[in-house]
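Only one protein chain is missing from this complex, and each of the others stays in its spot.
We call the chains A, B and C, going by the order they appear; numbering starts again at 1 in every chain.
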Amino acid sequence: MNSLIKRLKMQFDVEEQTQRSNLSFINATALQLPALLTHLRDYEKYTQLIFLTAVDRIEDNQFQLTYMLADESSQNNIGVRVRIDRENAVMTSIAHLWHHARTYQQELREMFGIDFPGSPGVNDNFILEGWEEIPPMRRDFDTREYSEKTYFPRPGRSTTHPRTAMKAVDPDYPELPLMKGRVK
Amino acid sequence: MYIATKAFYLFVSIIVALVWGLTVNGIVRKIVARVHGRIGPPVWQPFIDIIKSNAKRSMIAHGVMFYFGPVFRFAGGLGTYVFIPAVFGSVVFENLSFSGDLLLVMYFIFFGQLGMALGAGEGGHPASAIAVGRGLAQMTAFELPFALSIISLATQYNTLSITDIVAAQQAGVMSWTVFTNPLATFAALFALLGMNMHSPFDIVIAPQEIPLGPPTEYQGSLLGMLHTNRGIFVSAKLILFMNLYFGGALNLPILMVKTFAIYMLSVVVGVAFPRFRADQSIRFFLGVPTVLGILALLIQ
Amino acid sequence: MVNPLLMLAVALGVGFIFAWLRPYAKTAAWTLLYGALVFGLAVSIQWLTHFVSGGVSTTVLPGGFSPPVGIALGWGMKEAFISSIVFLGGLLGSIALFKTWRDTPSAGPVLFLLTIAGSIGLIMSRDLFNLFVFLEITSMSTAGLLATGRHHEGAVSGFKMMLVTGLASVLFLIGTVYLYRITGTLAIDQILVSPALAGTAGFTASFLIIAAILVELKIWPANGWALDVLTSAHPVIAALISTVHSVAILFVFYKIFPLLPPDSLLIFTSAGLMTFVSAHLAGLRQDNFQRMLAYSSVGMMGLFVTVITWTSSVYGHNIPIRIESIILGGFIITHLLAKGGLFWVVAHFKDSEGNFDITRVGSTTLGGVIITGLILALAGLPPFPSFWAKWTLIREIAASSLPIVFVILLGALFEVINLFRWLGRALEGESHCAVHAPPVLSGIALFSLGGFSIGAIFLGWFPDFNISILIPFSGLIAAGLVAFLPNRIQISISILILGLAGFALVPGASGIGQAYTAIILGSGALMLLTKMEAANKDKWQLPLIVGTVLTVAVLGAVHTALEFWTSWEMMTAVSALLIVRGKNAKKSALMYWTFSMAGAFLLLAGLALAVSATGQTDLSKVFAGAPSLSIILISLGFLFKAGVLGVHIWVPDAYAESEDDSTPYIAALVSKAPIIGLILVFYYAADAFIGPFEWRVLIGWIGVLTAFFGALFASFQEDVKKLLAYSSMGQIGYIIAVIALGSYTGWVAALYLALHHILYKGLLFITIAGVISRTQTSLMYKMGGLIKRMPLSFVAVLMSIIAISGVPPLPGFGGKWMMYSAFIEAGWTLQAGVAFFASGVAFLYLYRLIHTVFLGMPKNEHINVKESSIWRLVPMYIIIAMIMGIATMPKLLLEPIMNLVQTRFPATMHWEAANLISSLGSWNGNAIMMVTMGVFMLPLILLLFRVRGVKRVKPFNIVYAAEKPERPETTHVAHNFFAHYRRAIGVIALPRATAFWRGVAEWTDTLGDWVRQWATGNGQTYAVQVLLFVSVLYFFMRQTAL
Partner (left out) sequence: MKSTENKIIHPLENAGVPEDQRHLYCDASPRPYPALNKYVERFLNWARANSLWILGYGTGCGAIELRPLLTSRFDISQYGMNPRPTPRQSSVFIIGGYLSVKTLKRVIRSYEQMQNPKFVVGLGSCTVNGGMYWDSYNTVNRLDYYLPVDVYVAGCMPRPEAIIAGFEKLKSTIMAGQAEGANEYAERFDWYKSNQKKIIKDWDMPDYNW
């Protein structure tokens, strides 16, 4: 694993962050990504794309994409993290490297609004049909408000938050700030 | 006067066959449930189902042929039954067997199936067409051993008249075809498994792969008619087999016992085996059953 | 009487005068030229009539001295006939050449006259050295003619010709010299009686002479030069060489072959046969029409040699004049007029670059008719002279030597395949070719050919032939003559023609044949009604349909074997022409033609054998006394035509590729021809059931297997017409099987089934043709849901599929019931099982037919499709009414059938009121109909109570796993409908027969190619081949002679 990181560092401008002996993450720039993934796939035996996912870093006004690759022979995984601009969320498609990446990209397009120009069928419906709001997985989308506005909530509903309920049973239950601003 | 009497007898005969057929179906469902370790529906559940189907207030039809499909099917069942003498020597249950012989009965079975297939076809559901394709293909296969068996019988008794065949078996239990011509009987019993469409040969209905097949689009009274037909058609088939291979019946109780016993064959096989694929089922009938049929012909 | 010598003198004289006169007085020169030819023709014909009316042959002594001092010229009927031919060919050829001669001055006309004069000399001379002189004259003049063509190949081929004929001349001269030395005379007649001829020296000398003539006659393999000559020459010159010159040399051969001992004749016969077969085999590979004609000419020469030597070996020197004139005369006339006509066609249509495109011939209707006629004449089809020649020849040979018959028929098969291939190409021209004037000259040739033939019939040369058998031919012509009239009038006239033909034919027929003829004509007329729908695009179609119906019908009205064979050939030809008119039908028509012709030739062999064995002409007596081999051959012929398993591969393509409107006639009517044939054979042939082996049982098995595989193949078709074609194949299989049973029940079933097949197959094809014309496709998966658009057509198809499948109450069940009863009665239980399986498999394709076309999802492009036109619906519903009528009252139909069959077999079924009782069971059609109606009405009435609550919904309102269907195309289950069945038992439905026949075709092709390569195009090689040929021939001759 370490030698791999070393080799990568010689060729690419990457930072690494090893989590376990068989799992590392490296941070790369969006421009480098296709070259880096191609290199990993073709020269380093990381032939499998396990998933491609996104995190909304609304604080940094960025999306973080994680491409998780696996080397099946050595059971090593490597995750490549890329940050892209949140306002103009466009990323290079990797559907030509892994055919199934188109599905992930279609999902990200729908749920986060990240565009992957050239990815086959990226604008087709994935899960949502006829969604008209901002993409629902963006953190500035208020699902509760949307739900109350749309789905005829049944009156008389009461919710007990797990923390409150646990507090009643166990006074030592930690008072951690969970999901700021979401619980009433 | 003669016609009126005949019509009345026919009516009685049909009602008896219908009720007995549905009852047998109910009993079988109960038996299958017990084999599964379930309690099972009441024996009269088929009757309730038919009433329920007819109690549907709304119905849809895809066209005239779709509407006629169950009519053809039921007419096929009725026709098959009325051309078979149900009880040997009985005036009431002689039916209209003087119109034709065994070949007529064999071909009249197709009447209903063809009509139903056409109705299902107009329904337009892909599963209906697929199931009809399967059903016809399987039918060609199981009709072969059955036909061979019938031909063997025809040469054995030198007649195609069902009444005459029954008459020839009245000398005692050992004169039944099942003992005088066991090969032909077994070939035909294999064919019966296919005709009854219990598993492993239920490739037509196959609820888990092609939802119900031909009747997918049928509902309400149309479906009710199909279920009614199931009663009369089961009776007809079982009575035919009883007449041909098991010495016929001299009265109704014997008829009930024998037909029930014949039906149990399908049930036992049905609860014991999972479903074949379409091509496996076809090949099965062209294998051992056909060889049995050919042997029955050659050994004659 | 004009002295025949004058012809020769005038021709030679005019030749010289012409050359001198031409620069000064053109018109006079030409008049002289043609005058000489007309004079020759007139003199010959005058003498011919003189001889025919009983004149005695004479010997002309030009020098006034008798042989051996002077030259003797023979002049008799044969000479007069051949010289008429020569002058006729010369006259027509010179007319064809007139334009060329007028435009480019050359020695052509002179050489032409010289060739003719030389040929006349060859014909008349009975002096060896004189013959040599004339041989040289003709050889020089033809070589000169070739050179006048002023193109390189012509000159080269002329040189090759000189090379080879020079070699031949040398041989001839040496032989002549030796013979003169031995016998002391040059006169053939004296040499023949000379005792010295018997010795080795005499034998060798005679051999050299005859070998030389054989080389000149283009016997294989010493014929490469002739092919090159005939290919590269101007077509008219080629015609001259191939007809006039060759016929003259043939006559020389005819005169001198008795020089050799009779037991060596077999060698000549074999050489002729080899030439015949190899030429046509190699002809298969040609893509140059003129070269194909060259091969055909060479083949013809081989046939002539065969005929001459074979008849002589059988009859010695007393060949019956009738046989000789029919066979040799027929072939020679055909050779002259048909082959010459085709050469002239080539000349007529050659463009300025010398290219010939055969499609131009068919660009006009008249051109098409002419080339069709010429090719049919050449192929030996009625009513042309070669047909009579072929029949007589085969009948004569069959009496003594069956192997020769087969070899000749094999060669003839290659020939007719080849000819038809070219005909198909020619007829293509109508659609996509600029219009060219029709070849009038060839038309005249064709017309005179027909005239000869009809004349021969009227002269009573064929006492066993009734002129009424040619009614179809006149019907065809009559329908063709009115082709310019508006469509509906034309059809009315056609129906009238059918009616008149029925009036003429039906009373003369008897028994089953009478019923057959009437039924075929009736159903043909009924089907013709459908053509009223729209104007005809193809002028040929209606006449051909009329011809097809009539030729099929006339089969029932024949009385003699010759009549039967004539109608059979006419039917084959006309139906093949009907098929070839389809858009892309060239290939399938060729396949149809090939198999039909193969069947026809088997039939011919069988009939010829039977006729010669029994010495009878009447069909009933011929069959009654026929040896079992002939019965086998005849029934094999019928089985070929019926398209039984193994030879079925033509069936689907022929049906599918012919025009939609023509298919019903082929499927419903033509397919009945072999049935009536089989019935006639088994009806009359007393011994057909006891052969060396159980031939009948074999046919029975073939029948049921055909039924099974027909149904199976039909299930896997995507094209609706192919599906119906295979279905027909299956139905014919049942009929054949029950005919083969040879029992009362079986035959009643056969006739009943055949009649039904006409009804419902006609109905199906008419209906489906209507559907195809509305939807513009014949692929079933492209249709669907048409029941809403074409409900009446749906009902028609529903009726016919119920009828076909044999489901009660429609009359198909009666057929099935009798069929199984007959099988079981006869103890054919396994066959009954296979038949039952087949009828089960039939459900597959029947359901597929009705489902994929009428049920399921309608396609967007068919949303505005209309119901078939009234002109289709009326015949359709008339047929349906007939089907329903038969279903209710089967007795009306069955009783006449049973009475007919009773004349052959003792009855085993009888009626009790409406109940038909067989030995096994009973069938009451009337009661079944009533009961079915009853049990159908009961649930229907029950359901009608609920009809108010029913909502009629649209196609896409289906449960589709809670989705909505994407498109009709993806929702309609149609393509590869029985995939699971194919997986289960499709392995036995692999196209093995197709693969087998394809293999046969490839092998034949390769063999033809191999034979073709003998003609290398190199003059030296040709010379070596000649020498080798002569040496080998000598070797063989010595073996037999000594």
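Everything that follows uses one rule, which is that contacts are C-beta pairs under 8 Å (C-beta built on N, C-alpha and C of every residue); 3 or more make two chains touch, one makes a residue touch a chain.
Predicted model, so just to flag it, every value in this text is computed and none were measured.
Taking every chain of the complex into account, the omitted one touches A, B, C. From the set B:14, B:59, B:168 or B:292, the residue in touch with the chain omitted from the display is B:59, counting the whole complex. Of the listed positions B:40, B:85, B:200 or B:293, the one in contact with the omitted chain in the full complex is B:40. Residues of chain A that touch the chain left out of the display are 125, 127-133, 136, 141, 143-144, 146-148, 150-154, 157.
One chain of the complex is left out; on chain C, the residues touching it are 858, 860, 863, 949, 951-957, 959, 962-965, 968.
Although one chain is hidden here, its contacts on chain B can still be listed: residues 29, 33, 36-42, 45, 48-49, 51-53, 55-60, 207-208, 211-212, 215-220, 223.
Just so it is clear, only the chains that are shown with their structure count from here on.
Separating the CA-averaged centres of chain B and chain C is a span of 54 Å. Taking the mean of the C-alpha atoms as each chain's centre, chain A and chain C sit 79 Å apart. Our note on geometry: chain A versus chain B, Cα centroid distance of 61 Å, whole angstroms. Shown for chain C are the residues that touch two or more other chains, of which there are none. Chain contacts: chain B has no residue touching two or more partner chains.
Of all residues in chain C, those touching chain B in their complex are 785, 787-788, 791, 794, 798, 801-802, 805-808, 813, 816-817, 820-821, 823-824, 827, 829-830, 832-833, 836-837, 840-841, 843-844, 847-848, 850-851, 855-857, 915, 919-924, 927-928, 931-932, 935-936, 938-940, 942-943, 946, 949-953, 955-961, 971-974, 977-978, 980-981, 983-985.
Here chain B touches chain C in the complex through residues 54, 57-65, 67-68, 70-72, 74-75, 78-79, 82-83, 96, 98-104, 107-108, 110-111, 114, 117-118, 121-126, 129-130, 132-134, 136-137, 139-141, 143-144, 147-148, 151-152, 154-155, 158-161, 211, 216-217, 220-222, 225, 277-280, 282-283, 286, 293-294, 297-298, 300, going by the rule given at the top.
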